[in-house]
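Partial complex: the chains shown occupy the same locations as in the complete assembly.
Going in written order, the chains are labelled A and B, and every chain counts its residues from 1.
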Amino acid sequence: MDNLIDQGIELAVFGMGTVFVFLALLVFATKAMSSLILRFEPEMSSGSVDTVTQNSNATDKGRLVAIISAAIAQHRHNNK
Amino acid sequence: MSRLIELWQTTGIMQITLPQFSMIIIGLLLLYLAIKKGFEPLLLIPIGFGGILSNIPGVDIAVGDGILHQFYVMGLETGIFPLLIFMGVGAMTDFGPLLANPKTLLLGAAAQFGIFSTLLGALFLTDIGLFDFTVKQAAAIGIIGGADGPTAIYVAGILAPEILGAIAVAAYSYMALVPLIQPPIMRALTTQAEREISMTQLREVSQTEKIVFPLLLLILVAMLVPSAAPLLGMFCFGNLMKECGVVTRLSDTAQNALINIVTILLGLSVGSKLGADQFLVSSTLGILALGMVAFSIGTAAGVLMAKLMNVFSVQKINPLIGAAGVSAVPMAARVANKVGMEANPNNFLLMHAMGPNVAGVIGSAVAAGVLLQFAG
């Protein structure tokens, strides 16, 4: 049975170790990535929203416009 | 007349066993908690209802050709349902707060201590003869401490499907109970001064950083913990679809129709594991108790890690946000915010707590990978 506990301790130590090493490396990698990106694209953050909007798929736009048009039509109709 | 007796014997009244009856009551209780108390209703309503269906005598629903068993075979034995849900969760996750303050990733690491200490606890209870858990079962029980439903279900489905029902019920119930479980622990481990620490506003994060991050995470997983790649891969895929901004159609569907369909089917599948003969065993009590321990230790470890980081760092962090490292997104982050505002009404910790909160998702997926690799 002690074997079971031994196995558990080993699993816990290696597991917790892996989690920590992995996330610590991720901290460094993330910081490195952010500083690289911010160096080369300093103005990016402000323009980001527009990019998303422009890229939004044509079909999605069509659907949205249809809903909006209907909403507006209904709105006008109700306000008559 | 003899046919009438035969008819009467096909009724549920004549066939039901006491354990089945008890499980139907438990199913109704889960529904009550979900509907009236707001306990994770998206999962606990399908699970609770599925649990009732699974205990109806005289008809195959959760076994054989029954529909719930078919859903189980289709989606849980294969791992497809939890992975698709994880993809959808990825498509709903905003890594912005984490990217603005990457060192909070360490809080998400610390909180996984709940997983491994619970694993040890389960083996200790076996050692002293109170329960009889295998290493695989202990690992699956530990993952409850990850406070992340799809991860727990995915791991349990592979390592210990026989206790999947109890694990899922424990995981979702305790996630719903986070506002009750965490605050006393958080208060006990922090001083008033620590709880009052206010943190500087997070910087804005660029879209490019948000696009590159899931890829960076994927590569790091591939290089270091490949066994976590199915989980984190699907998660990063969902997140990339959301952040890249060019596949809005797919991202919307992953966050809505697809995750909703899979949630219904996954909940019913999990419910199929609430059959009385599988669920009403003593080990279920052990699992429920250990799950609670897992959440508590995870919370404590997150808070203590934050305090430890403050020893070495100039820019102090409020240790309350460490508790959000267990995941339970976004409940644990809200709890951190609420306890923080009790100490200092002008102290808005919500966005700061979102960083460790999503870090906890990554952390428990990495832990899941290790468990699948070495206990699997």
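FYI, a contact is a pair of C-beta atoms (placed from the backbone, for glycine too) under 8 Å apart; a residue touches a chain by one contact, two chains touch by 3 or more.
None of these values were measured; they are calculated from a predicted model.
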Query: Each distinct chain appears once here, so what's the real count of each in the file?
result: A x3, B x3
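Everything that follows uses one rule, which is that only the chains that are shown with their structure count from here on.
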Message: Could you work out how far the Cα centre of chain A sits from that of chain B, in whole Å?
response: 19
- prompt: Which of the residues in chain B come into contact with chain A in the complex?
  reply: 98-99, 102-103, 105-106, 108-110, 112-113, 115-117, 119-120, 123-124, 126-127, 135, 138-139, 204-209, 212-213, 216-217, 220-221, 224-225, 245-249, 252, 359, 362-363, 366-367, 370-371, 374-375
Chain B-facing residues of chain A, complex: 1-2, 4-5, 7-9, 11-12, 14-16, 18-27, 29-31, 33-34, 37-38, 41, 44-45, 48, 51-52, 55-57, 59-60
